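The complex is shown incomplete by one protein chain, all other protein chains being positioned as in the whole.
Showing chain A:
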Amino acid sequence: MAMNYNAKDEVDGGPPCAPGGAAKTRRPDNTAFKQQRLPAWQPILTAGTVLPTFFIIGLIFIPIGIGIFVTSNNIREIEIDYTGTEPSSPCNKCLSPNVTSCFCTINFTLEESFEGNVFMYYGLSNFYQNHRRYVKSRDDSQLNGDPSALLNPSKECEPYRRSEDKPIAPCGAIANSMFNDTLELFLVTNESDLTLTPITLKKKGIAWWTDKNVKFRNPPGAGSLEEKFKDTTKPVNWHQPVYKLDTDEDNNGFINEDFIVWMRTAALPTFRKLYRLIERRSDLHPTLPAGQYYLNITYNYPVHSFDGRKRMILSTISWMGGKNPFLGIAYITIGSISFLLGVVLLVINHKYRNSSNTADITI
């Protein structure tokens, strides 16, 4: 017996799907994914997890930082500026634009001997190798030995694309501005009669293997390198064509390592590029013993016009690369801050816990 009443009866027919058989198919699946019940990790910041984390970070970072700092400090490094802007500098004479080929010598003293392999860099300042117009002014196909690109370089190389109706090889502003000072190093073995012992500077092995073997390749074909480049001309600023960069066939043309190093543009206006390697001779003798050295410079590269500076750097390396005190200091700082934060949070947590307990009671 029932007294129910349904006034709004179906007019347009029942629901499109009658209950019963169809019900099964329309009921959403009861999967964890569809019902948003996937097992989940909810990172809840509790004193039990946060405080130990801070302490542990502190305890790990500070030793790492000290380690890096000490390592970095053990690296020997010396920088010699030979721009010659100071009148007293031996290279001052080379600043004059009239001098075409200029030699100057700078002497310096190593207070401590350099052990292990020593790297010789040249450093440039205020040189915008990262300028967009400069960076894109190259043709990687040409440098990769592509014959068509050799004779018809990319438009990106403009205005260093063609000269004297011939395509420039290598084209572009980067290649055109290649660093062309020559640096030589001599050890003064006898100070009284100035006996100079030349230090062997290795020019191969300064470029990345991939650059030397994959990215940079001379144009294919038989014959000498000169023939391969015969329809091209040298970059305007160069004194000699690309096939005369070196006498060694394996270090000439596009695969000249000095050239390759230069072509890897620097990210910042002050940079250093690897110039030569000074290999360790034996375990007994330091690679560069302490003493007086002469740096002979063939001064070709003009930087005076844009207030640039030129440097020669000698440096040893460690497991983590060159001298870099910043990383160690940063590690020590972050580690200390973390540890301190841990202490501060511990105190706050301790204080607050007492007060919050009482607060809960009052509610």
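As a working rule, a contact is a pair of C-beta atoms (placed from the backbone, for glycine too) under 8 Å apart; a residue touches a chain by one contact, two chains touch by 3 or more; residues count from 1.
By our rule, contacts and distances are computed from a predicted model.
Enquirer: Which name from "AP complex subunit sigma", "NADH-ubiquinone oxidoreductase chain 4L", "Integral membrane HRF1 family protein" or "Phospholipid-transporting ATPase" does UniProt give the chain that's left off?
Expert: Listed in its UniProt record, the absent chain's protein name reads "Phospholipid-transporting ATPase".
Enquirer: Going by the contact rule already stated, which one of A:122, A:186, A:229 or A:331 would touch the omitted chain in the full complex?
Expert: Residue touching the absent chain, from the options given: A:331.
Enquirer: With the full complex in mind, choose from A:115, A:146 or A:246 the residue touching the hidden chain.
Expert: Touching the chain that is not displayed is residue A:146.
Enquirer: For the chain that's not shown, point to the residue among A:85, A:154 or A:292 touching it.
Expert: Answer from the full complex: A:154 touches the omitted chain.
Enquirer: Just name the one of A:63, A:205, A:302 or A:325 that touches the chain not displayed here.
Expert: Considering all chains, including the one not shown, the answer is A:302.
Enquirer: In terms of residues, what is the contact footprint of the unshown chain on chain A?
Expert: Residues 1-12, 15, 17-20, 22-23, 26-30, 34-36, 38-45, 47, 50, 53-54, 57, 61, 64, 68, 126-128, 130-135, 139-141, 144, 146, 154-155, 159-160, 173, 176-177, 208-211, 214-215, 237, 267-269, 302, 305-307, 319-321, 324, 327, 330-331, 334, 337-338, 341, 345, 348-349, 352, 356, 363 of chain A touch the chain that is not shown.
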